[in-house]
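This is the structure, below, for whatever I ask next.
Heads up, one of the protein chains got dropped from this complex, but the rest are sitting where they should.
For chain A:
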Amino acid sequence: MKLKLTTYLSAFAFSSIFVACTETNEKKLPIIGERATEERIVDGRTVVDTIYHQIPAFAFLNQDSVEITEKYFDNKVYVANFFFTHCPSICPTMQRNLLKVYEKYKDDERIAFLSHSIDFKYDSPSVLKSYAEKLGVTNEQWQFVTGEKKEIYGIADKYLVYTKEDQDAPGGYDHQSYLVLIDQQKRIRGAYDGTNDEQVAQLFNDLETLLKE
């Protein structure tokens, strides 16, 4: 009887190790945002699909005055954020941290970066070009875009990032410093405070997790 118990216990211990290992391998990032269900009929049976929140179609001008749409990011994982070149407060820290991610994945075609300027008055493509060069961005993997106020602020809502023109804020614009992680199907999979070192470290980990999916 005693022997039997030990056998059971060791079997349990072994299996728990096994389960623990498989769980870490299959870790998946959450899918963020509102979701809806949709019923459709396949071969006479009703199937329920989940419709996840997705980044909608967009068209902006980039640092080379070329139109960039959501198609540029098809089948890529990308990190999006909102900034402006004359931001005296949180942007430099946020961009310094995103630059570290960019440098790690430079020339890796699975990953792209997208910075939206919320200063639609000043940040023309030529200003963005100069900013990108000075920051140390040398290829098209990191896009810096501008557009009409309504379009930029509208897309910020879709990324669930707060942006607002505010005369009382440093530099004239108020915004959050989230680095938003988007998957190959344009779904939000994570948001990390670009001014917080721990959260930026988490972004490095989660990017790897997402690439393995």
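Rule of thumb we're sticking to: contacts are C-beta pairs under 8 Å (C-beta built on N, C-alpha and C of every residue); 3 or more make two chains touch, one makes a residue touch a chain; residues count from 1.
Convention: contacts and distances are computed from a predicted model.
> For the complex's missing chain, which UniProt name, "Cytochrome C", "Phosphoribosylformylglycinamidine synthase subunit PurL", "Small redox-active disulfide protein 2" or "Group 1 truncated hemoglobin"?
For the chain missing from the view, the UniProt record says "Cytochrome C".
> Out of A:82, A:131 or A:173, which is the one that touches the chain we can't see?
A:131
> Just to verify: which one of A:54, A:93, A:184 or A:209 makes contact with the chain not shown?
Reading the full complex, the residue touching the unseen chain is A:93.
> Which positions on chain A touch the chain that was left off?
For chain A, the residues touching the absent chain are 88-93, 95-96, 99, 131, 133-136, 195.
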